[in-house]
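If you scroll down you'll find the structure; I have some questions about it.
Only one protein chain is missing; all other protein chains are in place.
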Amino acid sequence: MKTLLNIFALSVLGAAMLGVAFRLPYGEPEQTHMDDYFLLNAQRDTGANNVVTSIVFDYRGFDTLGEATVLFVAVVGISLILRRTHEGEEAADEE
Amino acid sequence: MRSRIVGYIASVFYPFCLVFGLYVVTHGHLTPGGGFQGGAVMATAVALMIVSGMFTVAVREKKVVRYKWCEALGLLLFVALAFGGMLQGGSFFHNWLANAGGCFGEAVAAGPNGGALNTGGTIPLMNLAVGVEVFGGISIILVTMVRAMKENRDG
Partner (left out) sequence: MNAGWVLLHGALLLGMVLTAASILWIRNLVAGAIALAVFSLMMALEFYLLQAPDVAIAEAGIGAGLTTAIFIVAIMATRSGKTPNPGAPEDEGTPE
């Protein structure tokens, strides 16, 4: 009984996911006005041929700043957690 | 797990990985790629050395200090370039070098073309800053993990 219920739940979930997945356009994104603006004006505005880089570093620079900050915080956290403890024991006790 | 052949072949591939990452970084405004991707490719070279068992070369204390300098200077250069737009009278992240005629300031022809390296304004400099920062950051993560593992094993 329990396996039957499991199979039923799995098949319903899979059918729902496949139904959503087959409705999406695959590999052919819709055209929007932002795409047209970037494709038409990115070369003149930023002077870079790669439109993706001109979006990442110019139009949406804040995203890249946040990304760099996330990496910096990760590095700080890892070097705090895994810092050298053998010589640092006395220094930690003195504080 | 540690073989001498794998170690030597990894040390042969190490400079090629670094140079390819630097190519992806410096040509970020012309070809696919950019600072983050190129920095990750450069850090893959360090990961290759670590995984292949040659990590005594990469784990020396001086190199860790050098990676930390890379990380800090990259992030500082990135933020300074972003603030430079405000100094020139624009907004934060304003591209104040583009089409100015000076360093990286040539205007690019419209339409699909091969492009020149001397274009893009602040974008190549920001690419370089982010590339150096990502390279230093991921290298610090890897090297710190390996050093902590070795210290834990040695007791």
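For reference, chains read A and B in written order, and residue numbers begin at 1 within each chain.
Methods note: contacts are C-beta pairs under 8 Å (C-beta built on N, C-alpha and C of every residue); 3 or more make two chains touch, one makes a residue touch a chain.
None of the values given here were measured: they were computed from a predicted structure.
Considering B:Tyr14, B:Phe36 or B:Phe104, the position touching the chain not shown turns out to be B:Phe36 (whole complex).
In the full complex, chain B touches the hidden chain at residues 1, 24, 32-34, 36-37, 40-41, 43-44, 47-48, 50-51, 138, 141-142, 145-146, 148-149, 152-153, 155.
The definition used in the following text is that only the chains that are shown with their structure count from here on.
Here the spacing of chain A and chain B, counted between their Cα centres, is 19 Å.
Listing the residues of chain A that touch chain B in their complex gives 43-50, 52-54, 56-58, 61-62, 64-65, 67-69, 71-72, 74-75, 78-79, 82, 84-86. Against chain A, in their complex, chain B makes its touches with residues 28-36, 71, 74-75, 78-79, 82, 92-93, 95, 98-99, 104-111, 113-115, 119-123, 126-127, 130, 133-134, 137-138, 140-141, 144-145, 147-148, 151.
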